[in-house]
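My structure is below; once you've seen it, I'll send some questions.
A protein chain is absent from this complex, but the other protein chains hold their places.
Let's look at chain A:
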Amino acid sequence: MDPVASAVRLAVQEALHILSSSEDGGHIISTLRSLRRYLGETETQAPAEEQEEFSRTHFSTILRCLVGKLSPDWLDLLPDGQLEELWASFFLEGPADQAFLVLMESIEGAASPSFRLMKMAQLLARFLSAGRMAAVMEGQCGQQNYFPLLGEEVLRVLQAVVDSLRGGLDCSISFLSQVLGKACVHGRQKEILGVLVPRLMVLTQGNCLWQRVCWRLVERVPDRAMEAMLKGLVEASPGPEVLSRLLGNLVTKSKKAQFVMTRKLLFLQYSCSTPMLQSLLGYLAMDSQRRPLLVQALKELLETWGSSSAIRHAPLEQQRYISKALLICLAHLGEAELQASRDELLASLMEGVKSRLDNSLPPVRRLGMIVAEVASARLHPEGPPLKFQYEEDDLTREMLALAAPRPVADGPLEAGPPVAPVGGESPDQETVDSGGPQAGREGSDSELDSDDELVPYDMSGDGEQRSSKTPAYVRDCLEALTASEDWERWEAALRALEGLVLKSPAATREVSLELAKVLLHLEEKTAVAGFEGLRQRALVAVTVTDAARVAEYLAAQFYALNYSLRQRMDILDVLALAAQELSRPGRLGRASQRGPPGPGSQPSGATVPAWQAVVEERVRRKTRRFCKGSTGRAAAAGPNEFNVVAGYFFFPLLQRFDRPVVTFDLLGDDQLVLGRLAHTLGALMYLAVNTAVAVPMGKALLEFVWALRFHGDAYVRQGLLSAVSSVLLSVPAERLLADLPDELLEARSWLADVAEQDADEDCRLLAVKALLLLEKLRDRLLPLSSP
C-alpha cells in the first residue's frame, strides 16, 4: 500500500475521531491546525503528495464532519470565535469546488431555518465575496460543458437565495449577475441561458419571490454586459410572456437596458429573427409602464421607414427588418394609443409611401405597399381601405401574418393536421329492420351517419367548361379577337392562340403583323384569369414565328405616341422572351421539322437591311479572321436562330431613347421604363452571343451605357451594369480589344468607381462581376499576344 496514502488516512481518521468525540477546545483546535497543514497555507506544510492525497480523497469528508459539528455550544468551546474562524477557513481556503458542493449540499439539506442554516448561508456569502467562485470556475474551465454547468450552478445558488429569502434573510446576488454578465459578454449566452431560461421560466411561473430574484439578477448585470445578456434572453425566451416574467420592468429602471431594447436591437442592428422581434416588442407591450416605449418605438420606426435617405442607403435586409418591426408594433398597439399620435404617424407614413412607390426596385415598392395597407388601416380605420396589387409570396404572407392583431391571452395551440375520418362502428354491426325496408329518413341509423368528419378538398377550381367555342385556325382567332362580341369565344380564342401559332407557322406568317397589332392593343374586356400571361405568350409566339417583321414592328412601336407605359414594358418583355426562344439551342431542328423552311434557314440578300449591309461591309474590311468559329460554347450545336434577326430586335430600341415625345420621356419621369430598357438591351446582347452582329451591338450598347452611367436611379444603373457584362460575355475577346479599346478603358474606370462607391448593394455586386469578366478577358488575351 502506498505509504503516503496510508499516512494521510491514519492522520485523517484520528482527526475525525477527535473532532466527533472531543469536548476539549484546545484539543480540537490543535487537531484542526494539524489538518490545515494539508491545505498548504501554514508555515509547516505537509509534503505536496500528502496535500494532494488529502484534497482528493479526504477533504470533503472533513468538511461534512465540520458541518455536522456546527452548533452554538461547539463554537463556544473556545472564546472570541476562534473556533469558528478556523472552521470557516477550511471552506474558504481549501479546494473551492468541493467546499462549494458541501456548502450547497448543507444548505439544501437543511429542512427548516436553523442556526446551522444561518451559519452556512453566511459562509456561502463569505465564500462568494472572497472570490472563491472564480476558483470553482477555474476548476471547471477544462471541461467541455463549462457554461451549461455554470448555468446549473447559478440556478442552485439562486435556489439557495430564494430559500434564504423565504427564511427572512436578506441576500445580494450581484455576484451571480456578474457571473451571468461575464458569460454573456464572452458570447456564451446560448449555453448559459439555454440552461437558465427554461428553468427560470418554470420557477417564475406564478411565483413572485422567484420573479423578484430573477428581476434583481438581470438588473444587477453590469451595463457593459447588458446588451449581450438581453439579446441572449430575447433569443432564448419562447415568447413575450416569458420575457416579461424574467425581465420585469427592467427597461424602465435601467437606461442601458432601455437603449438596448428600444434602439440598438431595432435600429442599429438587424440581426434579430422575427420571433425575437415579436418577443421583444411583445415584452414592451405587456405592461402599462412599458407601453409608452412601444409607441415611441413605433414613431421612430415609421420615421426611419419613411426617410427617403434611409430607403436609398439602407440595405434591403434592414428595410425588411424595420418593416416587420413596424407591423408587429402596429399589431400590439390599441386604437386609442394610435389615435393619440395619429397626425405624426400619418405624416411619416405618407412621406414613406411616396418615396417607396417612386423607387424602381420592386422589393422596396412592395414593402411600401404592404406597410401602407396595414398602417393606413390601423391609423385611419374610418377611411376607405388602401389596397395595392402585389404578388403574394412567402415574405408578404409572413408580413401580413405579423400584422394580424395579437390574441389577448395565449390560447391552446390549434389542432394538428386534419384527422383521417374514423367510423364509429363497423358496418357488420348494422341491424336492418327485417320487417320493412329502410326508410330514406336521414339520421335514422347512426352507423351510416358517422361520416360527418369527411373534410372536403378545395374545389375552387371547379369552373364551367367552355371548350366548344375554341377556334381551330389562326385566322379564326384573329377574327374572334377583333370582331367577336361573344366573350366566351373571345376568351377561347385567346387561350388557343399560342398553341395554334406554334402549330401553324405558315398560316401565322400570313397575318403576323395584324396579329401582333391586335395583341399589343388587346384589352381585358372580361375578367379572364391569367389574361396578361396569355396575351404575352401569344405575342411571343407570333414574334418567334415571324421574327424579323414582328420584332421590327414592336421595336418601332416602343417609341411611338399613344402607348401606355404598361404597353411599352410589354413590348420589351416580349422582345426579350422571343429572343430567348429563338436563341435556344436545338430549336431549329424542331422548327424545320414542322414546317417549310422559314427565314431562319439562310438570309438571302434581299432580306438583309441597309444597316446590316453597311455594318457587315465595315466588319469585312476591318477584320482579319484567323480563328473563325472558335468562340463560344460547345453546347450550341446548331446555328443560333436569333443570329439573323438580332438587329431587328436591338437597334430600333436604341434609336430614340434621348428624344422625349409628349407622352413618353425616358430620361425624365419614365425612368422605370428606362431601367427596363437597359435590362432588355443587356438581355438581347447576351442572347446574341456567337452572332455576326454582336460586335456592332456591343459598341452601340457601350455608348448607351456611357451616356447614362451617372443616372440617379439604382434600377437603371443595375440595367446598365448588367448590359456591360453582357457585352463582355457576348462579343469575342479579340474583337472587343480590336474594335472597342477606348470604350473598355472608360468602362473599366467607371466600374471600379461603382464597385467601391455605389449606394446600392446590387449595383456594387454587378460592377464587381463585370470587373471580374474584364480581368478574365485580359488573362485570356495575354497568352495569345505573347509570342
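FYI, contacts are C-beta pairs under 8 Å (C-beta built on N, C-alpha and C of every residue); 3 or more make two chains touch, one makes a residue touch a chain; residues count from 1.
What we mean here is this: contacts and distances are computed from a predicted model.
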### Message
Since a chain is absent, check the UniProt entry for it and pick the matching name: "G protein subunit beta 1 like", "Kynurenine--oxoglutarate transaminase 3", "AAA+ ATPase domain" or "SREBP regulating gene protein".
### Response
"G protein subunit beta 1 like"
### Message
Of the residues A:Ala48, A:Cys208, A:Leu268 or A:Met459, I need the one that contacts the missing chain.
### Response
A:Met459
### Query
Which residues does chain A use to touch the chain missing from this display?
414, 418, 420-423, 427, 430, 432, 434-440, 442, 448-449, 451, 454-465
